[in-house]
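Below are the structure tokens for one structure; questions will follow.
All protein chains but one are shown at their positions in the complex.
Entry: chain A
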Amino acid sequence: MNGTTPDTDRRGVEEPGSTGRPSSSGTTRPETARSGPAGHGPSSDTIIEVRDLTRDFRVRNGPKVRRVTAVDHMTWSVTRGEAVGYIGANGAGKSTTIKMLAGILVPTGGEVLTCGLRPVQDRRRLARRIGVVFGQRSQLWWDLPVRESFGILAAIHSLPRDEERARTAELVGMLDMGSYLATPVRQLSLGQRMRAEVAAALLHRPELLILDEPTIGLDVLSKQRLREFLIRERREHGTTLLLTTHDMGDVERLCDRILVVDHGTLAYDGTLDGLSRTVGAERVLVVDLAEPCPDLTVPGARHLASEGDGLRQHLAFDPGTTTAARVLASVAEHAEVLDLTIAEPDIEDVVRRIYERGAGSPGN
């Protein structure tokens, strides 16, 4: 597993469960690439290479010892500069994969190269080139002011004085942390602490930032701030992002590529848009009407539900065949529209459908 084999045919191995994968080589689509730097393609170098990666755990249940496979022969790679969402249900193998990428866990089988290094053997060299934020762990010293934690981390990464000062100032400015730099970490709000954690992981200017559930428990405003920062950090420094999340907002706003993992295997690799199209995710138009109205029948859309004697109606449509404007225009022919909302495809719903398809089809 430690042998370095030449990396030809990076994404050549199709996962058995993968549904048709549209342009998986990091091609950015306008809908999903709000944050993506342009101009990188399959020819740019690979920053994460996972080949046939497997990790088993021994689970003791009374006297019996079971082997559980958390990651099962996974093969994929990430190109430098990409922003990749790594999603899946709890226990799908996300954190296990990340720990193998960072050198925390030893793979049971297969091969992994992060920044061209073998994570377990070259852990210390790798630590200088990646930043990792675990939503549930802290890099900071709970009893020290944020500023002092940064100072210690700068010493840990052997940053020269002026470099430390410049980078800290930049991060403090971008993450708006000036007001609480002197506050001990234990007194920070969750949102403040997460920003400090992200800054701590980026202090040494890593090429690759891995975020494990970075927005878990954050309020809407804190999430938004963090996402805006990550988009900017990526734009300005070309940092590669790999993030696991349960929040579809994270994926939609930050990621130009999605890997869906299910029971330790790769179920999908491609864009969010492609994912929605592949499993047929529809958007839902919700209209509030001036007067009660019988269930609407509109060409290109499907009536889902009505509330309040038809004052509010839910219509599903496929963005691939019609547009929201056309559906709305048809509705307007029947009744006066007071207000409307359009629900984006729900990522959890999409992922669930992939799971259902996977469970239904043989050989997966």
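Rule of thumb we're sticking to: a contact is a pair of C-beta atoms (placed from the backbone, for glycine too) under 8 Å apart; a residue touches a chain by one contact, two chains touch by 3 or more; residues count from 1.
In this text, contacts and distances are computed from a predicted model.
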Undisplayed chain, where the name is taken from the UniProt record, one of "NADH-quinone oxidoreductase subunit F", "ABC-2 family transporter protein", "Dimethylsulfoxide reductase, chain B" or "histidine kinase": "ABC-2 family transporter protein"
Of A:S77, A:T96 or A:Q192, the residue in touch with the unshown chain: A:T96
Residue among A:H157, A:R205, A:H303 or A:R353 touching the omitted chain: A:H157
Chain A, residues in touch with the chain not shown (by the definition above): 57, 90-91, 95-96, 99, 102-106, 123-125, 127-128, 130, 132, 134, 136-139, 141, 143-144, 148, 151-152, 155-158
